[in-house]
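Right after this comes chain A.
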Amino acid sequence: MVNPILIIGITLGSAFLIGIVQAFRPRWTGWIFYPTLVFDFLASAVNLYGFLSGSIGKPIMVKIGGFPPPVGINLLVGKAEAALGTLIFAVALLGAYHWGRRGFPQPQGKIMVLFLLLALGAAGISFTGDFFNLFVFVEITSIASYGLVASSRREEALEAAFKYMVVGSISSTFILLGVVFLYKATGSLNMLDIGGKIAGGFSSQVLGLISLLILAGLLVELEVFPINGWALDIYQGADPVVVALLAGAAVKAFYLVYLKTASYLALPSFFKLSLIFGGGTYLVSQFFAWRQENARRLLGYSSVGQLGLLILAGGLLLSPSLPASSRAMVLAAVVLLILNHSFSKSSLFLLADNVKGEKLEDWKGVLSSSPVFRFSFTTSVFSVAGLPPFPGFWAKLLLVMAAARFSPWLVALILAGALAEVVYYFRFFYLVSLGDKKAEVGNNLLAPLVASLFLVGAVPLAYKMAADKLSLTLPGGVLVLLGLSLLVYLLGFSRLLQWLASLGLVAYGAYLLLPFLKADLSGFFLGLILAGAAVLLLATYPGAKNLSSSFYPAYLVVVFSMAGLVLSTTWFSLFVFWEIMSWASFLLINMGRGKKAAWIYAVLSAAGAYAMLGGISLLPSPYISSVKSPGPWLALLLSLGFLVKMATVPLHIWARDAYGESPDDFTPLLSGIMSKMGVFGSALVFLYVVINLSSRSSFNYLLGWAGVLTAFFMTLLAVFQEDLKKLLAYSSVAQVGYILLGLALFTPLGWTAALYHTVNHFFFKGLLFVAAAGIVYRVGTSYLPHMGGLIRRMPLTFFASLLAVIALAGVPPLSGFAGKWLLYTALIEKGWIFIAVVAFLASTLAFLYSFKILHAVFLGQLQEENCEVREVPIPVAVVEIILLIPLVVLGAFPRLILDPITRVLGKVTALGIPDLKYTKTLGVVSRLGHWNALFLMVFFAGAFILALIFFALTSARVKLVGQMDVGYSGEVPRSPEDLHFGYGMYDHFRRAVKWLIYPLATRVWRGIYEALGAVAEMGRRIYTGDTNTYAAYVIGISLLILLIFKG
Partner candidate 1 sequence: MGKDKKYFLDEKPEKLTYGGVFRRINDWARARSLWVVAYGTGCGSIELRPTFTSRFDAERLGMRMVATPRQADVLIISGYLTVKTLKRVIRVYEQMQSPKYVVALGACPINGGMYYDSYNAINRLDLYLPVDVWITGCMPRPEAILAGFKRLQELIDSGRADGWKKYIDNLDRYRENQKKIIKNWKMPNYNW
Partner candidate 2 sequence: MEVLNRLREKFEITGDKVQRDDLALVETTGKDLIPVLVYLKTYEGFKTLVMISCVDWMEKGKFQLSYNLWNPEKKKNIIVKIFLDRENPVFQTIYKIWPQAEVYEREIHEMFGVNFEGNPTQDEELILEDWEEIPPMRRDFNTLRYSMEKFGEREPKSGIIIRKQISEQYDEWRRK
């Protein structure tokens, strides 16, 4: 145990000493400055350790001057105070180190003094047990801050300092007034004493007013909306190091004292006040940041927002009606939020110090400048935006779960704010990752790196805290695998090694998860994931490809999080893995060409996920398999995240570019397996959530239409797509629409169709995307009109694609037909005939793009520039062959999949097994009809071979001619381009359906985004930047608080 007075005394002493030393030996100041901070940090850390390990049982009480507490001034350091002190000095140390590397602003000694005083004041605010002392420390902090802010000597900084001074004075006045009146009313200044008196029944008419005066003063310091304009100016104008200390740590001291004061003074309406101001600040600032073009001010908005969230959480804590378990959750959330925000924001501000210029535009290309920068930035942004596995995520999870007991609207508010945060942070991320050039950044990156490493280090702690509070268990094996996946990053010096390690890891994962491969829904999907990932990973053979070093780790994280997802037993666990999967896939997509697509994907994913989280928080039981029966709207909320992943209309707008422009090696996984996670989730929703019959029928019918309309519109859009991968993207989404339709039917046959199609879609679409990756790799473009005639150069790939396309089009005798047959039979049996009509039409339209894929890539004229193209690389070819076999085999023997599916459905008690019989002559027999796959295959193959032999024997002399030897009206064609029909292939059809393919969804979503952005832009005008206005706001709002909450 270290006496806290030592911290204060030594720091004060050092500050004086520095002042003296500076006059004689300016260079020696550092020898005092740094050891002081280190000592402060160590002392606080020792205390914190003492509290955590239990060696210090009760709060440390320090009497000053020997007088006992009610009379004398005292310090009261408990667990929270110690932790906050540690945090403050840690951040201060980081900042000081950063400054030291960069070079102190001049005059060095004075700045050091101010810096020490700021840290000291902040620590003192949290340590003190006395209201008057509190005021003293507030003043110390404020004055130090004014000086520090002004020290950077930029015009904005000076202006900000002045504003802060004016506002801070008002706030101090309020606090001082409050303290004076408090002493008059209670006759004491000691917090504990007053708290005890009030709890003991002391009451006074003016007490409420007094408390409000103090709290209003503190709220000003806590930067609540709308009296936080000055804070934003500071964030924008001041030296980033100062800002890091202020926003990262010092404000937290105010927060702590706010909580303490509120709980001691125990006014019943405090919690409402906090909720209103906290929630308002949170939502409004996250929202106002949307259009912000200044990076530092954007971070400032974020800080203000986070503080708002903290105040909101504080309000929850103060609420008298909150159950004890929820209170523990909120407490944990508050701790995590503070931790998260301090480190991520100091990391971000210190990073900002390394970037020249403040505009977002100046940040373009910084991500590619150095791996350290990339790591710190990504970690911090992910953490501050509340993405797993960082503490911010767990904090939000806990907070939402606690708030759900309180009010669904509060949940909505928190999630809306979180979504708004994701929107602008990922806009930031998107802008930052744009640009081909490397931006010039400073190399002063150690401090942010350390801060972000703290974040990473806090992950287990956060997980443990959240898991304890939520009784959350994640599959241990999967966690191990996820950890190992991240380690693959360390092999970043060689892609080949990474590839081999990844293959090994997937094999190890398969071994580890083998016991879970049972004949149930999870086992079914787990098998698909593991086998599929292994095969598709094989095709990513690095060779000469230019893969990012984080490609394989992210890939593996996606794979294993999917495994964890399907093995989840609680909705929490599912949500956690879902988020991990989403963000890992976001990183992967962002590695491709479509940065904007990645942003849209991130935003929509987050929207879906938060809707899902909202749904989960409102569910009565977190266990997936426990059957519940909430209304269809809740089910819809719950499945929104899944629908986003499946890109169901009208949530499909991300799909085209995200699929089309993600790295070619990742797209097969994205389409073949990852989109199926939405299927899995929807299956769970159908099975366990909507069980009320009347609501089920409407919910299912709605989703059935959603599925079939997805299939229809996406197919239609695929027809007119001129880019190979985007075409396949639309096709993929359309196929998933069929799967959703099958699930929505909720009959055994419908589910059989859906599950069959799930597997089969993996085979043919995985094959097509793998082939596309190979083609793009060889040809160098995915633009269809630039290809053509590649059958001569890539016969194997053509053959594979041909079979895949036949399966895709659902033409017998290959495997794709079974899905169609089952689906239509199920549809007609169920009586959804209008849907059946649309589904039929959609699958007819699929022929259009099927032909387009094959023609535009492989047939027609071989272009001049592609004459030397070679067959795809060997690993790709191997994967093509592997994926080819099931297409044919399943085409002849569909029971190879149908039987396992029947077994799986047998486990799903709500459904029963499909009414299918198998006979020798008729093949698969349903109640409606029959279909003999083996016969069709044998008949087709036999007849084809017979016809071929007959032809070869009887035909005329066949001469293989050159590619341009065509009847061209007697003319000699000049070049292959003249003859190739590749561009605008279905323009005539487009004229017929142009009213159907109007990009309504895109326009609507963009319109919503633009409108909200415009509103945010308007709202931001209340920050006039004028000191008078700010002061007026402060006074006005404080009076308002006094008036409204007086009683």
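Methods note: a residue touches a chain if its C-beta (ideal position, glycine included) is under 8 Å from a C-beta of that chain, and two chains touch if they have at least 3 such contacts; residues count from 1.
As a selection rule, all candidates are chains of the complex that A comes from, given by their letters.
In this text the structure is predicted, and so the values were computed from the model without any measurement.
Going through 1 or 2, you find that the chain touching chain A in this complex is 1. Within the complex, the chain A residues that touch candidate 1 are 867, 956-957, 959-965, 967, 969-972, 976.
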